[in-house]
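Structure record follows, encoded as structure tokens.
With one protein chain held back, the other chains of the complex are shown just where they sit.
On to chain A.
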């Protein structure tokens, strides 16, 4: 699973701008929202888009899920719990790279 997590993380690092928003709070919000939505899409779960933020997460997640399906054939061997494990692992890696260990000095400034 670790290799799979690294593979998806590498894809997101190359493709997705949402991991590098302006501050820790919006990076955390995106990582949680978009990755959770990606998991739902990959697992074929019912998706209920209520808020504008849900719709935005869905838009990014839809693209990401399609990329994972296209580029990572091993995905289809995972059952639902495997997909969730993958998603949680990727969230953790992204939080590590883009938030917890980020060297960006502006991430925790309170003002713009």
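Going forward, contacts are C-beta pairs under 8 Å (C-beta built on N, C-alpha and C of every residue); 3 or more make two chains touch, one makes a residue touch a chain; residues count from 1.
The rule is short, and it goes like this: contacts and distances are computed from a predicted model.
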| item | value |
| --- | --- |
| Undepicted complex member, UniProt protein name, chosen from "Glutamyl-tRNA(Gln) amidotransferase subunit A", "Branched-chain/neutral amino acids ABC transporter permease", "Nitrogenase molybdenum-iron protein alpha chain" or "2-oxoacid:ferredoxin oxidoreductase subunit beta" | "Nitrogenase molybdenum-iron protein alpha chain" |
| Absent chain, residues of chain A that touch it | 13-14, 17-18, 20-23, 26, 51-53, 55-56, 58-60, 62-63, 96-98, 101-106, 112 |
